[in-house]
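Taking it in order: structure first as structure tokens, then the write-up.
Right, chain A next:
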Amino acid sequence: MDSVNSISEAAPLRLRDLNAVLATGVREDGRKLDEYRNIDIKTNLYEKANGSAMVRIGNTVAVAGIKIARGAPFPDTPNDGVLTVSLELLPHASPDFEPGPPDEGAIEMSRVVDRGLRESKSIKYDELCIIPGKSVWIIYVDVYALDHDGNLQDAAGLAALAAVLTAKLPEVKVEGDTVTELETKRPIPIVETPVPVTVAKVGDHLLVDPSAAEEEVSSVRVTMTTIESGVVASIQKSGSDSITMEEALKIYDLAFARAKEIRGKLTAALGVSPA
Partner candidate 1 sequence: MVEAVDSGSKPLLSPDGIRTDGRKIDEMRKVKMEVGLLKNCSGSAYIEQGKTKIIVAVHGPREAHPKHLAQPGRAILRTRYHMAPFSTSDRKSPAPSRREIEITKVIREALEPAVMLDEFPKTSIDVFIEVLQADAGTRSAGITAAALALAEAGIPMRDMVAAVAVGKLEGRVVMDLNEEEDEHGQADMPVAMMPNVNRITLLQLNGRLTRAELEEGLSMARRGVDQLYEMQKQALREKYTSSESAQEED
Partner candidate 2 sequence: MSDAIVVPGEEVGVAEQYVPEGLVYELNGILRSSGVGRVLKDDVKHIIKIQRQGKKLQVPSKGERVYAVITDAKPKMVTADIVGKPAKSYGSPFVGLIPVSMISSQRIDAADNYFVPSDIILAEVVNERSPFILSTKADECGVVFGRCRSCGDVLESTGRGLVCRNCGLRDERKLSSNYLIRSSQEAPQSERRDVKRQDHRHGDYRKKYRRQ
């Protein structure tokens, strides 16, 4: 993606065209500036995974799968379970994606998904403890970007969230140091839904849930993950431009409002809500 990129060379022209459209208050695909695309969420797609979800935002698709294993806790948090998120941009998703080690963009996206889930502290890690200091549940969340029409960040974040919300882990019986997994299952203890919403800046306009065409010419994207109470649990500014303080707060307002709507759809689609 680093070689002479004729697409990005042509971006100034695209920006001019797009700006003209945006000035009318409508986006190329007919959406209003603060409007999210249709979201479709499917869960429990793969029997061998402990949880899975596919999220479609317009023509953007991401899938997440969860595997759960018992393992040792980190020495500094002996009573807490562990969550690890990784994300891969599959070559299926875009002619720009090559197989191989993730580039900095993919690493950033993955770490933003990870922080959104982790830093909200919405998952009760202490309830994932089996034997303090010795054995805890480790939750592996693997996210794949399948189809890239912009805003993979939110698609990946929502897929990971939906998979966590619907995943099941076995109940265990502990006798001394012996752990036996039982037939009965329980959900991952999660008490809130941290929903990521990305807003892109194109010219002077703030666009919620940017399409690929909008992302291409955007100078900045900001992802904010908010929970029910309005608390923002993670922020990432990405892109080679700056924003004002007022824009930062405006983005928060947009992100919180859209997250509320998405949370409704999520709850409806999953038939579950956080405990």
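Criterion: a residue touches a chain if its C-beta (ideal position, glycine included) is under 8 Å from a C-beta of that chain, and two chains touch if they have at least 3 such contacts; residues count from 1.
A quick word on the picks: all candidates are chains of the complex that A comes from, given by their letters.
From a predicted model like this one, the values you see are computed outputs, not experimental measurements.
The candidate touching chain A in this complex, chosen from 1 or 2, is 1. Put simply, chain A touches candidate 1 in their complex at residues 2-4, 9, 104-105, 107-108, 110-111, 115, 119-121, 222, 224, 227, 229-245, 248-249, 252-253, 256.
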